[in-house]
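With one protein chain withheld, the remaining protein chains of the complex are depicted in position.
In this document, chain identifiers A, B, C, D and E correspond to the written order of the chains, with residue numbering beginning at 1 in each.
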Amino acid sequence: MAHGYQGGRLDLPFTGICTFAKKPYVADWDAIEADAAILGAPFDAGTQWRAGARFGPRSVREASTLFSFGHAGAYDHEDDVTYLGEDVRIVDMGDADIIHTDTLKSHANIRAGVEAALKAGALPVVIGGDHSVNIPCIEAYEGHAPFHVLQIDAHLDFVDERHGVTRGHGNPMRRAAEKPWVSGLTQVGIRNVSSTAREGYEAAREMGSDILSVRQARALGPQGVAARLPKGVPVYITLDIDAFCPSIAPGTGTPSHGGFLYYDVLELLQAVARDHPVVGIDLVEVAPDYDPTGSTAILAAQVLMNLLGCVFHARSIGGLGGNFAYF
Amino acid sequence: MAHGYQGGRLDLPFTGICTFAKKPYVADWDAIEADAAILGAPFDAGTQWRAGARFGPRSVREASTLFSFGHAGAYDHEDDVTYLGEDVRIVDMGDADIIHTDTLKSHANIRAGVEAALKAGALPVVIGGDHSVNIPCIEAYEGHAPFHVLQIDAHLDFVDERHGVTRGHGNPMRRAAEKPWVSGLTQVGIRNVSSTAREGYEAAREMGSDILSVRQARALGPQGVAARLPKGVPVYITLDIDAFCPSIAPGTGTPSHGGFLYYDVLELLQAVARDHPVVGIDLVEVAPDYDPTGSTAILAAQVLMNLLGCVFHARSIGGLGGNFAYF
Amino acid sequence: MAHGYQGGRLDLPFTGICTFAKKPYVADWDAIEADAAILGAPFDAGTQWRAGARFGPRSVREASTLFSFGHAGAYDHEDDVTYLGEDVRIVDMGDADIIHTDTLKSHANIRAGVEAALKAGALPVVIGGDHSVNIPCIEAYEGHAPFHVLQIDAHLDFVDERHGVTRGHGNPMRRAAEKPWVSGLTQVGIRNVSSTAREGYEAAREMGSDILSVRQARALGPQGVAARLPKGVPVYITLDIDAFCPSIAPGTGTPSHGGFLYYDVLELLQAVARDHPVVGIDLVEVAPDYDPTGSTAILAAQVLMNLLGCVFHARSIGGLGGNFAYF
Amino acid sequence: MAHGYQGGRLDLPFTGICTFAKKPYVADWDAIEADAAILGAPFDAGTQWRAGARFGPRSVREASTLFSFGHAGAYDHEDDVTYLGEDVRIVDMGDADIIHTDTLKSHANIRAGVEAALKAGALPVVIGGDHSVNIPCIEAYEGHAPFHVLQIDAHLDFVDERHGVTRGHGNPMRRAAEKPWVSGLTQVGIRNVSSTAREGYEAAREMGSDILSVRQARALGPQGVAARLPKGVPVYITLDIDAFCPSIAPGTGTPSHGGFLYYDVLELLQAVARDHPVVGIDLVEVAPDYDPTGSTAILAAQVLMNLLGCVFHARSIGGLGGNFAYF
Amino acid sequence: MAHGYQGGRLDLPFTGICTFAKKPYVADWDAIEADAAILGAPFDAGTQWRAGARFGPRSVREASTLFSFGHAGAYDHEDDVTYLGEDVRIVDMGDADIIHTDTLKSHANIRAGVEAALKAGALPVVIGGDHSVNIPCIEAYEGHAPFHVLQIDAHLDFVDERHGVTRGHGNPMRRAAEKPWVSGLTQVGIRNVSSTAREGYEAAREMGSDILSVRQARALGPQGVAARLPKGVPVYITLDIDAFCPSIAPGTGTPSHGGFLYYDVLELLQAVARDHPVVGIDLVEVAPDYDPTGSTAILAAQVLMNLLGCVFHARSIGGLGGNFAYF
Partner (left out) sequence: MAHGYQGGRLDLPFTGICTFAKKPYVADWDAIEADAAILGAPFDAGTQWRAGARFGPRSVREASTLFSFGHAGAYDHEDDVTYLGEDVRIVDMGDADIIHTDTLKSHANIRAGVEAALKAGALPVVIGGDHSVNIPCIEAYEGHAPFHVLQIDAHLDFVDERHGVTRGHGNPMRRAAEKPWVSGLTQVGIRNVSSTAREGYEAAREMGSDILSVRQARALGPQGVAARLPKGVPVYITLDIDAFCPSIAPGTGTPSHGGFLYYDVLELLQAVARDHPVVGIDLVEVAPDYDPTGSTAILAAQVLMNLLGCVFHARSIGGLGGNFAYF
């Protein structure tokens, strides 16, 4: 190439089109060839306080460019491992089509995107949008083998129905628990007052949830929490950014003080990815209008990049987490 | 009162509970006794770009406190008139109940609020929320005498239906035009590219709309525009804050450059209020997350206060605008 | 109620008039019937660096709405307790009248508000404003039984007088210590350079203060710090938001790094409320202009709601903290 | 100088210590040798809504550096004049000492600064702070020859007394009008509702004020307004930044829509400076916390630099404005 | 396409990957097939005050999505024309590679991008970056037929050299004027103090520049200004966003009050595009860090979309502006 675009760019983070991690954009969802496929789900009509998570996918994509320069993967000196080398194929599917004022159609479009990724044998990685987008994500696995859901969140999100609302951002874990293909839930980071009343907690426990607060999770340690998940079972990870302390994740609709710090979550994800096939990921509730420093979007991108690194490193070294027969 | 709260407060703008203009809050909508009743309609699921108009009512109420100190109305030295003296009774009804993910229920609750104000013989003044809240506002007048709609807006909002959406913020003027009790529309400030395609403009013109751009309106002058409304007919005013130039109204979902400046709109409203009974008002699309200086909310409050001043001044001096037989 | 306002609202946090926790507003201070009465004290002329705490009451009230939906109190799954059920009556008194340029009159008005709450037998809960508002708060207890002051703060605020200033935000603890009805002080979180010079510390210690830095408090643990207060004695709690780390409380006039995290303070307050009758609370120095994400106001609201929950839970279960004979 | 600091710097605006226009700082007020002396008056306890004007002097100094590079004055191609060449000596006096909670002492310190400039024969140029700082500025001229006051402002600021307040930011023009050495007032830009009630306007007119709204001033034109000032009389200019439209001056405590645009004021100031000796200047109410883009501070600096340019250009070309016998 | 992405999306502005106007991204610069090609030039090391224009291309692309929904071009009811229909092919080339600390290499990469567009016969449309990126843009036309440069800007940018700097953002018009293939310059909007000293103005005039201030341009009117360009000659348009008033374009490095409003520039561009072949466009100095409301980026996108509409409309209707033989 005479202009040297492909071969020789320095490609600083602030340059270029913002796909996730500057990975290729695949507009034709029938033509996905990848190990992981990123899908934006910019729906935020399910929120109960501050909106704006519709701009979550854009902000996370932009922040991801900070972690995307260099040409030979990301070297971590603590682990002495280079993650996400050229053998890991990641694509960006763009966003599901959102229909304002219509929750059902918007959710259906998100489901179609996740189904397309699954059909292509790619790990679906969905960036919300509010936590209600988890509902169509889980629904897209209908007909697939069962899995366990690991929710990392400040809120239990286990409301059954209020004023007729069943697909808002307070409902997804209840909807997940109802699915035959969800074998159980571990809900970590749950704290403080919440939209879920006492009955919701009782229902969750009856339906088999393991509920841990931030302080309880810290007392167990990341390895201890990971050990509570059923051994070797495939895991779907849903990460609400408000699980984190507002000090590092202020940019979200319903922040809650007392949340996780960075290594709390990173080490839990690393432990889970090492010992479980990860069959789906969503990261939700990043609302850039409340993130004037960019800290929240950077956190989301940094966590996603590290989690993907761990998932595909587990495959390369074998072991429980590397079992990708699911796809 | 020993503590002197009622009698002797200086009551600077930054003190006290933020009802609109620090007027009494009436939670019981069956007990409204007022000339004008303020209703918040914090619904923003109808937006197509930036959300956040759900916080519009709060921000306008807070800004309105800037114009609410002093005890004997607001003296205007240009007009040599004291507006909104103690004879004008204004109450704040609080907000309509919003049901996230459910446009129809949210709109029904807004309609109920406007109906309550009308039943009490009070002028309904609705603060949005996105422009879709105009739909239930207009519907609440079902069974009342016909009126003309004056829309001041950057966008025509005349989309019939797309992807099944009929009650988003691009649809309200089409919905209004369909109502038997809406006798016609004047649409002022319309400019630039818009979500409404050529067909929408043609439909609007066929249904009797008078469409004026900012430049066309300025060429006519405020009096000239006002003169195009059918003489003496009752008027419902719907004011989208994005009719204004983003220089003074950046805090809105879909700003459009080339908009009105302050006196463009003020003088038009004064002229209309002088010569027409005003039977309803909504002011929509204030989104404080995009209003870091507060300029937009202050503008909304300043315009509303002045418009109310003109409406009730017209009553006190008689004339066409003072004909309140409508209620 | 035909319009269903009272009975059936979903009442999402972003709707409605912002009283504290959406509790009833009582404008007539002679008619308070409540267990706790919230008073805004929007005075910030006592600040020595950044102003803006005058908007503290508004911002805390708005943030408090996030914690105010649901109808049956706030369920905490860690404690397995539902706090602030319908038996706890809380009202919002609005704000004390502030007279710009006049510190003495403004302070007198704040004192009158606290006196009104005390006269009604309600726990006074004052939201500042800068820390100087603690001066009239403490003065309002003149003639009441003695109590101990627990200050949680970055700064000692023990300056006697400089350039004639005795009622600025660097003076309140000195003023408190002078009162016969203040039996002692515990000052926690004090760190780093401060406006109080060495002499101030020496005077504080001579007047009986127990001064603890953040690191010292952490070494003792929340229970250990609480145990240093005189056993069972009534306690007045004054909480300067700058006691917290700027990571979660940047929105304040004089932030100081190295402050408390959320559970540091929460657990201390829980321990104190369990073992001491709490006879007054003020929370000061929230300055929303420096709080672009809302994190600080949310923290203030979250801490106040939890503290009130603990105070009234102590009453319901009996024990030292539940002794409300003080009022 | 071996290090070349003085001789050879490019001195881009973002480098260096922020004195006004990077002019020399003179800490010893007995040693001023200058044609104009800049004094900061960071007092904002006189505000009735948003505070923060205490940081006005800092923000205007910082913005002024944008206009301070180059070594040979500022060339204006429209006028074909190079303003503020090396013959004009400007110094920065730093700030008056402010005593929190004490309006009288703070005002006294501001007065002392203006007196020092006058004693040195330098034109006092005061940067507020809120508009109450005009009170000690005018008082500092006690014993000097009479002058006319030109106020450019949104608000009349003519309140006599309320709740005992006589030196707040709503009082300065009343205080000025009372002074024997103030021969008259022209008040331009006054509009909309205001803290000044009808009685204030009547009092102002009785005391000889010429009050003009923005629309009235525009109808007259800058030359027409200037012509209403008594011919050749010395003029003191007090410029409240809220005279301007919030579109360019949002960063102020009490913005008011419908204000002046840039050339409205610039051309008025040029006309006045050409035909009147300017004997004092204050520019007040810049509040950088509400100025996220810096637009307001840049406006203040740009206007001050241009006004000083006109004042000293008038001296250099002779004529009425160049009569500096006053000092 | 089964997933319906191409055919049936509603495609609201907040969804999808942010290329300019959601147009196709062409990474291979040898494979451009388009009428216009957008190139980002995120270089800001040429700035003399505030940096951040490196994020200009991203912010303008994001803002452009607001104007990119709908499927059949943009209907303008004032002109009764649908602009940018499907016959106009626009592609996004992404960004030139920037080498930090190395101005020459960065500029060379920008030049390569413009050369690629020209080679493909596409109109180059460059989004800066600071105004220094105009230097390599103009250089890329070496060997092409001569053209006239229309600069719309607050600053003359005609500095020859200072401290060795010849390719900063104060130099581009001097560099352009030196090129044999630049036949002349019209410089519009120039005002106030500037980094260009008197000598620069004199040099510009000697080299044939026609310099007009905002007030001079307004006195002539848009048609009058356009008429000063040499009749029918091809024109390269360089638009510095600081030509506009800071009220609508605060998000730029060196804002200058007194600038153009929206229609001032729009009508000038329309007039020029109608009567001249436009052979290149750059729009520079958008710095989103100073644009908290997004107003500046929206303005840039709105102006670019309209200018492109006019350029290609001129082609479709023939006439002077439609002469595209240049490419």
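Heads up, the rule we're going with is that a contact is a pair of C-beta atoms (placed from the backbone, for glycine too) under 8 Å apart; a residue touches a chain by one contact, two chains touch by 3 or more.
These numbers were taken from a predicted model, which means no experiment stands behind them.
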{"item": "Interface partners of the hidden chain - shown chains only, full complex considered", "value": "A, C, D, E"}
{"item": "Hidden partner chain, touching residue among E:Gln48, E:Asn192 or E:Gln270", "value": "E:Gln48"}
{"item": "Contact with the hidden chain (one of D:Arg50, D:His100, D:His257 or D:His276)", "value": "D:His100"}
{"item": "Contact with the hidden chain (one of A:Cys245, A:Val278 or A:Val311)", "value": "A:Cys245"}
{"item": "Interface residues of chain D (partner: the chain not displayed)", "value": "1-6, 8-12, 14-19, 25, 27-30, 40, 42, 54-55, 58, 61-62, 92, 94-100, 112-113, 116, 292"}
{"item": "Contact footprint on chain E, counting only the chain that is left out", "value": "44-48, 50-52, 54-55, 99-103, 105, 132, 163-165, 167-169, 289-290"}
{"item": "Contact footprint on chain C, counting only the chain that is left out", "value": "48-50, 156, 162-163, 165, 190-198, 201, 211, 213, 215-216, 245-248, 250-251, 254-258, 290-292"}
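Here, only the chains that are shown with their structure count from here on.
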{"item": "Identified repeat of the B-E interface (over half of residue pairs identical), from A-E, D-E or C-D", "value": "D-E"}
{"item": "Geometric centre distance via CA averages, chain D-chain B, whole Å", "value": "38"}
{"item": "For chain A, residues contacting two or more additional chains", "value": "48, 50, 54-55, 99-100, 163, 165, 290"}
{"item": "Chain contact graph, described as a line, ring, star, complete graph or other shape", "value": "other"}
{"item": "Set of all touching chain pairs, with the criterion as stated earlier", "value": "A-B, A-C, A-E, B-C, B-D, B-E, C-D, D-E"}
